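Mind looking over this structure? Questions follow.
The complex is shown incomplete by one protein chain, all other protein chains being positioned as in the whole.
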Amino acid sequence: MNDISRSDNRLSMEKSDPGRRGIRFKNTLKAKENVPAGLARKTAPKLPELSEFDVVRHYTKLSKINFSVDTHFYPLGSCTMKYNPRVNEEAAALDGFAGLHPLAHDNAAQGTLEMLYDLEKRLCALTGMDAFTLQPAAGAHSEFTGLLIAKAYFAKKGQDERTEIICPDSAHGTNPATAAMLGFNAINIKSGPDGRVNPDDLKAHLGNKTAVLMLTVPNTLGLFESRIEEIVEMAHKAGALIYMDGANFNALIGLVKPGELGVDIMHINAHKTFSTPHGGGGPGAGGIGVKKHLEEFLPVPRIKKESGTYKTDFSCPDSIGKVKAFFGNVGVLARAYAYLLMHSKKELGGIAENAILNANYMKSRLQEVYPSYSKDHCMHECVLTPPSELTAKGLKTLDIAKRLLDYGFHAPTIYFPLIVHEAIMIEPTETESKETMDAFITAMLEIKREGAADPQLLKDAPHTMPVKRLDEVQAARQPNLRW
Amino acid sequence: MPKQEEVKYTKTHEWISVQGEEATVGLSEHAQHEMGDIVFVELPKPARNVEKEKPCAVVESVKSAFDIYAPVSGQISALNDEVTKDPALINQSPMDKAWLFKIKLSDAAQIKDLMDWNAYQEFVKQNAH
Partner (left out) sequence: MFSANTEKDREEMLKAIGVSSIRDLLKQVPGKYLYPAFDLPETSLDEQQTARRMKALAARNTAPLSFLGAGAYERYIPAAVKALISRGEYLTAYTPYQAEASQGILQTIYEYQSSVCALYAMDCANASMYDGASAFGEAVRAAVRITGKKKILCQETLNPQYLQTLKTYFADSAEYQFVTVPHKDGLVDPEKLSALLSGDTACVAFQTPNFFGLPEDAPGISEMAHKAGALVVTAADPASLGLFAPPGEYSADFAVGEGQSLGLPLSYGGPYLGIFSCKKEYVRQMPGRIAGMTRDKDGKRGFVLTLQAREQHIRRDKAASNICSNEALCALSATIYLALLGPEGLKELALANARAAAFAAGKLSAVKGAALKFKAPFFNEFVLEVGDAARLRERILAKDHIDIGLPLKDLYPALGQGALLVCATETKTEEDILRLEKALRENI
């Protein structure tokens, strides 16, 4: 066995033993391959040579030095790390779904097409939008799709001069990055002292160059834009479209329809609101909902229903085209669909209600020690800051985050949103119990006591992980990115 | 090596030292301290024309990126390759070994708009959080 001890942290490549074999493909067909000499591979790739057992043990062991929702409370703000129901996994893995080729004839794909059609319909009902596409592979990819639609809309109207996208300074970095990717100018507006968009400041930036106002609702401070009516009216009056970043839709599901707020384009994240697993960084699945006046620009193919049969429709002359090959991340969407089937309209509202309740409980129990950025109640997440007793000793949010790992909790999102100095952004989600949150709160309070008494204990944290604090400066100065 | 009391400063924390028609530009001691460990530097292309107060280079720490703005307009006349190879020099020697680039001035009068050491000290104090 090529895995000799507990402390064996070698890479698969280092465990490689020439001649050892895992999976084989035996050839039985009587035919000869044709590889022209000049096009043949000269040297075999240096992939690891291992037995199947070696591989299984290697990756099983690695999985054990990893925090996850299944194993640890994971309150990453803005990421909605909720429980991922297992029936979703079974459903997506069914041969009928998993084995379906993306270019399959519509007649052979009726099950998947019906599922996608119904999912689009339910998302429209849930968000108050008129049409959905499920092609984008993730949140940022959805933003890309949404802004392309806006671009096509203004191009068709002959308003190419609308080149500006307004984003509040509390926005996710993907908002300005997407704007820039599509050749727009990202205009940053400052949040007001209450953490919300300041309508007066917004007014000063709106004009006939504005294409889109991108809003995250609730915003990354976990606050609802209370003056949303005013903001939307102002932007629409200036001829701009409203894009809603739906990263935080878990706070609104079953409570508020963004379409009724006046939003023109919005995205959803299947891997946040709709319980699909985050997979160590992905895959997610996105989706873009639009109002009627933008439907013609959605990517192809659209799914149509004609006399009981589902069809993929490519005949959309004003479509923006494709943002990825084939359809979207259908395997992920199947999980989101199963999740929706398990919720009545009332139960959908319960998701948001419990998410909001949990976040406010967390905030109210911690804010005396970890001051909250906002005095208001929050929606699904809260943003706290480190106690002044700790910062006075030179401790930072990073030290608190690292110490939390020793207590068996994944750290919240830290240093985001950028507008809050030393931010600690906590999103418990509705699936965590009061018992777990109480344990987290106790740990946070204990860390404050520890830091006040022995700051070095926090500065040296974590103490119980497989590695101590890692040198990120060296990693960036002398990048070692491959074996 | 220019003394930090003798050079001029911008509001974006570059220092600039003029020698005749050419000026040397670097990052202030205060700025390097605020940024922490510098891990990467991207300098302008050789002979590029730069414009006063427009970004022309980038300095990165692990978790942030900072634009370097041209303090004056002109043409890049020299680049410090040492600092590209070893960005840590900016932390160790911001005024000397880690000068970033030289500019052939197109309008020497622009220098007058910049802060002297005392004014810069005051500026830093006012902008501390």
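Each chain carries a letter (A and B) given by its place in the written order, and its residues are counted from 1.
Everything below uses one rule, namely that contacts are C-beta pairs under 8 Å (C-beta built on N, C-alpha and C of every residue); 3 or more make two chains touch, one makes a residue touch a chain.
Since the model is a prediction, treat every value here as computed from it, not as a measurement.
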item: Partner chains on view for the chain not depicted; value: A, B
item: Among A:E353, A:E389, A:E422 or A:E450, residue touching the chain not depicted; value: A:E353
item: Full-complex contact with the absent chain, from A:E89, A:E422 or A:E450; value: A:E89
item: Of A:E161, A:D313, A:E446 or A:D471, the one touching the omitted chain in the full complex; value: A:D471
item: Touching residues (missing chain, whole complex) on subunit B; value: 39-40, 42, 60-65
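One rule holds in what follows: only the chains that are shown with their structure count from here on.
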item: Distance from the mean Cα position of subunit B to that of subunit A, given in whole angstrom; value: 38
item: Residues of subunit B touching subunit A in the complex; value: 37, 39-40, 60, 62-63, 87-88, 129
item: Contact set on subunit A toward subunit B in their complex; value: 415, 421, 472-473, 476-477
